[in-house]
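Below, a portion of the complex is reproduced, with chain positions unchanged.
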Amino acid sequence: MKSYRRELWFEVPTRRALVNITGEVERCLRESGIREGLLLCNAMHITASVFVNDDEAGLHADFEQWLEGLAPEKPYARYRHNAGEDNADAHLKRTIMGREVVVAVTQGKLDFGPWERIFYGEFDGRRRKRVLVKIIGE
Amino acid sequence: MKSYRRELWFEVPTRRALVNITGEVERCLRESGIREGLLLCNAMHITASVFVNDDEAGLHADFEQWLEGLAPEKPYARYRHNAGEDNADAHLKRTIMGREVVVAVTQGKLDFGPWERIFYGEFDGRRRKRVLVKIIGE
(Lines give C-alpha, C1' and ligand atoms only; values in the text may rest on other atoms or scores of the structure.)
Protein backbone atom coordinates (compact mmCIF):
# COMPACT_ATOMS: atom_id res chain seq x y z
CA MET A 1 0.00 0.00 0.00
CA LYS A 2 1.22 3.47 -0.90
CA SER A 3 0.16 6.64 0.86
CA TYR A 4 0.50 10.29 -0.11
CA ARG A 5 -0.13 13.53 1.76
CA ARG A 6 -0.10 17.17 0.72
CA GLU A 7 -1.51 20.41 2.09
CA LEU A 8 -3.03 22.99 -0.24
CA TRP A 9 -2.94 26.56 1.09
CA PHE A 10 -5.45 29.31 0.34
CA GLU A 11 -5.80 32.96 1.25
CA VAL A 12 -9.17 34.10 -0.03
CA PRO A 13 -9.41 37.93 -0.10
CA THR A 14 -13.13 37.97 0.78
CA ARG A 15 -15.08 36.53 3.69
CA ARG A 16 -16.76 33.96 1.46
CA ALA A 17 -15.81 32.30 -1.83
CA LEU A 18 -16.09 29.00 -3.68
CA VAL A 19 -12.82 27.97 -5.36
CA ASN A 20 -12.51 25.17 -7.92
CA ILE A 21 -9.55 23.06 -6.73
CA THR A 22 -10.04 20.08 -9.05
CA GLY A 23 -6.82 20.80 -10.99
CA GLU A 24 -4.73 21.00 -7.83
CA VAL A 25 -6.15 17.75 -6.52
CA GLU A 26 -5.47 16.07 -9.87
CA ARG A 27 -1.85 17.26 -9.67
CA CYS A 28 -1.58 15.64 -6.23
CA LEU A 29 -2.93 12.40 -7.64
CA ARG A 30 -0.43 12.37 -10.50
CA GLU A 31 2.40 13.16 -8.10
CA SER A 32 1.34 10.28 -5.83
CA GLY A 33 1.69 7.68 -8.58
CA ILE A 34 -1.32 5.87 -7.10
CA ARG A 35 -3.50 4.13 -9.72
CA GLU A 36 -6.19 2.42 -7.61
CA GLY A 37 -7.40 3.60 -4.23
CA LEU A 38 -9.26 6.29 -2.32
CA LEU A 39 -8.53 10.01 -2.11
CA LEU A 40 -9.64 12.08 0.89
CA CYS A 41 -9.79 15.86 0.52
CA ASN A 42 -10.86 17.82 3.61
CA ALA A 43 -10.80 21.31 5.01
CA MET A 44 -8.40 21.48 7.97
CA HIS A 45 -10.37 24.44 9.36
CA ILE A 46 -13.83 24.29 10.86
CA THR A 47 -15.14 27.36 9.07
CA ALA A 48 -14.39 26.04 5.58
CA SER A 49 -15.65 23.19 3.43
CA VAL A 50 -14.58 20.82 0.69
CA PHE A 51 -17.44 19.62 -1.49
CA VAL A 52 -18.31 18.35 -4.97
CA ASN A 53 -20.72 20.21 -7.21
CA ASP A 54 -21.00 22.08 -10.50
CA ASP A 55 -18.66 24.88 -11.67
CA GLU A 56 -21.45 27.25 -12.67
CA ALA A 57 -21.49 30.90 -11.56
CA GLY A 58 -25.28 31.13 -11.26
CA LEU A 59 -25.36 28.12 -8.97
CA HIS A 60 -22.59 29.59 -6.84
CA ALA A 61 -24.63 32.79 -6.42
CA ASP A 62 -27.56 30.56 -5.41
CA PHE A 63 -25.40 28.80 -2.81
CA GLU A 64 -24.39 32.18 -1.34
CA GLN A 65 -27.98 33.39 -1.05
CA TRP A 66 -29.28 30.04 0.22
CA LEU A 67 -26.61 29.68 2.91
CA GLU A 68 -27.19 33.24 4.06
CA GLY A 69 -30.86 32.33 4.42
CA LEU A 70 -30.15 29.17 6.44
CA ALA A 71 -27.35 30.63 8.61
CA PRO A 72 -27.14 34.44 8.30
CA GLU A 73 -23.86 36.15 9.02
CA LYS A 74 -25.57 39.03 10.86
CA PRO A 75 -26.56 40.25 13.34
CA TYR A 76 -23.43 38.80 14.94
CA ALA A 77 -25.12 38.86 18.35
CA ARG A 78 -27.62 36.23 17.26
CA TYR A 79 -24.97 33.56 17.98
CA ARG A 80 -23.50 32.73 21.38
CA HIS A 81 -20.22 31.73 19.74
CA ASN A 82 -19.75 35.37 18.71
CA ALA A 83 -18.25 36.54 21.99
CA GLY A 84 -14.93 37.84 20.71
CA GLU A 85 -15.63 36.02 17.40
CA ASP A 86 -17.82 36.93 14.46
CA ASN A 87 -17.74 33.65 12.54
CA ALA A 88 -20.45 31.43 14.06
CA ASP A 89 -22.32 31.52 10.75
CA ALA A 90 -19.22 30.14 9.02
CA HIS A 91 -19.29 27.06 11.30
CA LEU A 92 -22.94 26.48 10.36
CA LYS A 93 -22.47 27.12 6.63
CA ARG A 94 -19.58 24.68 6.52
CA THR A 95 -21.78 22.09 8.27
CA ILE A 96 -24.33 22.34 5.44
CA MET A 97 -21.66 22.13 2.73
CA GLY A 98 -19.59 19.39 4.38
CA ARG A 99 -16.01 19.01 5.65
CA GLU A 100 -14.68 16.48 3.17
CA VAL A 101 -15.06 14.42 0.05
CA VAL A 102 -13.82 10.91 -0.59
CA VAL A 103 -13.17 10.22 -4.27
CA ALA A 104 -12.42 6.91 -5.96
CA VAL A 105 -9.11 6.65 -7.79
CA THR A 106 -9.34 4.41 -10.88
CA GLN A 107 -6.59 3.92 -13.46
CA GLY A 108 -4.73 6.89 -12.02
CA LYS A 109 -7.63 9.35 -12.34
CA LEU A 110 -10.34 10.90 -10.15
CA ASP A 111 -13.29 8.63 -10.92
CA PHE A 112 -15.84 11.39 -11.52
CA GLY A 113 -19.12 11.77 -13.33
CA PRO A 114 -19.26 14.36 -16.14
CA TRP A 115 -19.98 17.45 -13.99
CA GLU A 116 -18.27 16.60 -10.72
CA ARG A 117 -15.71 19.19 -9.60
CA ILE A 118 -14.08 19.69 -6.19
CA PHE A 119 -14.49 23.03 -4.46
CA TYR A 120 -12.95 24.73 -1.49
CA GLY A 121 -15.74 26.62 0.28
CA GLU A 122 -14.40 29.52 2.32
CA PHE A 123 -16.80 31.06 4.84
CA ASP A 124 -14.37 33.05 7.00
CA GLY A 125 -11.55 34.12 4.70
CA ARG A 126 -8.93 36.87 4.57
CA ARG A 127 -6.42 34.59 6.28
CA ARG A 128 -4.22 31.63 5.28
CA LYS A 129 -6.04 28.32 5.58
CA ARG A 130 -5.37 24.74 4.51
CA VAL A 131 -6.91 21.75 2.76
CA LEU A 132 -5.51 18.24 3.20
CA VAL A 133 -5.17 15.73 0.37
CA LYS A 134 -4.50 12.17 1.50
CA ILE A 135 -4.41 9.27 -0.94
CA ILE A 136 -4.02 5.57 -0.18
CA GLY A 137 -3.85 2.73 -2.64
CA GLU A 138 -1.34 1.28 -5.04
CA MET B 1 -4.56 -4.60 -1.65
CA LYS B 2 -7.54 -5.42 -3.83
CA SER B 3 -9.77 -2.86 -5.47
CA TYR B 4 -13.19 -3.15 -7.07
CA ARG B 5 -15.32 -0.75 -9.12
CA ARG B 6 -18.84 -0.91 -10.45
CA GLU B 7 -21.41 1.59 -11.67
CA LEU B 8 -25.08 1.21 -10.75
CA TRP B 9 -27.50 2.82 -13.22
CA PHE B 10 -30.91 4.29 -12.40
CA GLU B 11 -33.71 5.87 -14.38
CA VAL B 12 -36.23 7.17 -11.89
CA PRO B 13 -39.59 7.95 -13.58
CA THR B 14 -40.32 10.94 -11.30
CA ARG B 15 -38.41 14.13 -10.55
CA ARG B 16 -37.70 13.01 -6.99
CA ALA B 17 -37.43 9.60 -5.31
CA LEU B 18 -35.52 7.77 -2.59
CA VAL B 19 -34.43 4.26 -3.68
CA ASN B 20 -33.08 1.62 -1.28
CA ILE B 21 -29.89 0.31 -2.97
CA THR B 22 -28.53 -1.69 -0.04
CA GLY B 23 -29.04 -5.02 -1.79
CA GLU B 24 -27.21 -3.88 -4.93
CA VAL B 25 -24.28 -2.57 -2.90
CA GLU B 26 -24.13 -5.86 -0.97
CA ARG B 27 -23.99 -7.74 -4.30
CA CYS B 28 -21.02 -5.57 -5.32
CA LEU B 29 -19.27 -6.37 -2.06
CA ARG B 30 -19.79 -10.13 -2.50
CA GLU B 31 -18.56 -9.92 -6.09
CA SER B 32 -15.43 -8.05 -4.98
CA GLY B 33 -14.34 -10.82 -2.63
CA ILE B 34 -13.03 -8.15 -0.25
CA ARG B 35 -13.34 -9.11 3.45
CA GLU B 36 -11.76 -6.14 5.26
CA GLY B 37 -11.64 -2.58 3.95
CA LEU B 38 -13.64 0.50 3.05
CA LEU B 39 -16.49 0.89 0.59
CA LEU B 40 -17.27 4.22 -1.07
CA CYS B 41 -20.67 4.71 -2.64
CA ASN B 42 -21.29 8.08 -4.31
CA ALA B 43 -23.65 9.73 -6.74
CA MET B 44 -21.78 10.53 -9.98
CA HIS B 45 -24.26 13.36 -10.67
CA ILE B 46 -24.49 16.62 -8.78
CA THR B 47 -28.28 16.63 -8.50
CA ALA B 48 -28.45 13.25 -6.74
CA SER B 49 -27.35 11.88 -3.40
CA VAL B 50 -26.22 8.70 -1.70
CA PHE B 51 -27.01 8.59 2.01
CA VAL B 52 -27.70 6.25 4.92
CA ASN B 53 -30.97 6.36 6.82
CA ASP B 54 -34.08 4.36 7.65
CA ASP B 55 -36.28 2.51 5.11
CA GLU B 56 -39.57 3.90 6.43
CA ALA B 57 -42.17 5.44 4.13
CA GLY B 58 -43.37 8.05 6.63
CA LEU B 59 -39.82 9.32 7.10
CA HIS B 60 -39.33 9.49 3.35
CA ALA B 61 -42.46 11.64 3.05
CA ASP B 62 -41.00 13.84 5.80
CA PHE B 63 -37.73 14.18 3.88
CA GLU B 64 -39.65 15.27 0.77
CA GLN B 65 -41.60 17.94 2.64
CA TRP B 66 -38.59 19.10 4.65
CA LEU B 67 -36.31 19.45 1.62
CA GLU B 68 -39.02 21.33 -0.29
CA GLY B 69 -39.18 23.71 2.68
CA LEU B 70 -35.39 24.25 2.77
CA ALA B 71 -34.85 24.43 -1.02
CA PRO B 72 -38.16 24.75 -2.91
CA GLU B 73 -38.33 23.57 -6.50
CA LYS B 74 -40.48 26.55 -7.56
CA PRO B 75 -40.71 29.29 -8.61
CA TYR B 76 -37.86 28.30 -10.93
CA ALA B 77 -36.90 31.97 -11.35
CA ARG B 78 -35.88 32.21 -7.70
CA TYR B 79 -32.53 30.63 -8.66
CA ARG B 80 -29.91 32.17 -10.94
CA HIS B 81 -28.81 28.70 -12.04
CA ASN B 82 -32.21 28.29 -13.69
CA ALA B 83 -31.33 30.09 -16.94
CA GLY B 84 -32.01 27.28 -19.38
CA GLU B 85 -32.12 24.86 -16.40
CA ASP B 86 -34.84 24.12 -13.85
CA ASN B 87 -32.87 22.02 -11.38
CA ALA B 88 -31.11 24.46 -9.03
CA ASP B 89 -33.20 23.11 -6.16
CA ALA B 90 -31.85 19.62 -6.89
CA HIS B 91 -28.26 20.83 -6.39
CA LEU B 92 -29.25 22.28 -3.00
CA LYS B 93 -31.29 19.27 -1.89
CA ARG B 94 -28.40 16.95 -2.75
CA THR B 95 -26.09 19.18 -0.69
CA ILE B 96 -28.28 18.66 2.38
CA MET B 97 -28.53 14.89 1.82
CA GLY B 98 -24.86 14.38 0.90
CA ARG B 99 -22.94 13.05 -2.11
CA GLU B 100 -21.47 9.88 -0.65
CA VAL B 101 -21.20 7.36 2.12
CA VAL B 102 -18.14 5.47 3.26
CA VAL B 103 -18.97 2.14 4.87
CA ALA B 104 -16.68 -0.21 6.78
CA VAL B 105 -16.30 -3.72 5.36
CA THR B 106 -15.82 -6.31 8.11
CA GLN B 107 -15.71 -10.08 7.57
CA GLY B 108 -17.05 -9.60 4.05
CA LYS B 109 -20.14 -7.60 5.11
CA LEU B 110 -21.30 -3.99 5.27
CA ASP B 111 -20.59 -3.15 8.90
CA PHE B 112 -23.94 -1.53 9.69
CA GLY B 113 -26.03 -0.82 12.75
CA PRO B 114 -29.49 -2.42 12.88
CA TRP B 115 -31.37 0.22 10.85
CA GLU B 116 -28.73 1.51 8.48
CA ARG B 117 -29.67 1.24 4.80
CA ILE B 118 -28.12 2.93 1.75
CA PHE B 119 -30.34 5.10 -0.43
CA TYR B 120 -30.02 6.73 -3.80
CA GLY B 121 -31.68 10.14 -3.54
CA GLU B 122 -32.84 11.40 -6.92
CA PHE B 123 -33.76 15.09 -7.13
CA ASP B 124 -33.80 15.58 -10.91
CA GLY B 125 -34.90 12.28 -12.40
CA ARG B 126 -36.50 11.04 -15.59
CA ARG B 127 -33.07 10.38 -17.12
CA ARG B 128 -30.37 7.73 -16.79
CA LYS B 129 -27.95 8.49 -13.95
CA ARG B 130 -25.17 6.61 -12.16
CA VAL B 131 -23.86 5.69 -8.73
CA LEU B 132 -20.26 4.53 -8.21
CA VAL B 133 -19.27 1.72 -5.87
CA LYS B 134 -15.54 1.52 -5.14
CA ILE B 135 -14.12 -0.91 -2.60
CA ILE B 136 -10.54 -1.23 -1.41
CA GLY B 137 -9.15 -3.75 1.05
CA GLU B 138 -8.22 -7.40 1.05
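Order of writing sets the labels: A and B. Residues in every chain begin at 1.
Quick note on the criterion: a residue touches a chain if its C-beta (ideal position, glycine included) is under 8 Å from a C-beta of that chain, and two chains touch if they have at least 3 such contacts.
The shown structure was predicted, so the numbers you read here are calculated from the model rather than taken from an experiment.
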{"item": "Identical protein chains across the whole complex (2 displayed)", "value": "3"}
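Keep in mind that, in the parts below, only the chains that are shown with their structure count from here on.
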{"item": "Interchain centroid distance [CA atoms averaged], chain A/chain B, Å", "value": "20"}
{"item": "For the chain B and chain A complex, residues of the former touching the latter", "value": "1, 3, 5, 38, 40, 42-46, 70-71, 79-83, 88, 91-92, 95-96, 98-100, 102, 130, 132, 134, 136"}
{"item": "In the complex with chain B, residue positions of chain A that touch it", "value": "1, 36-38, 51-54, 56-59, 61-63, 66, 70, 96-98, 101-104, 106, 111-116, 136-138"}
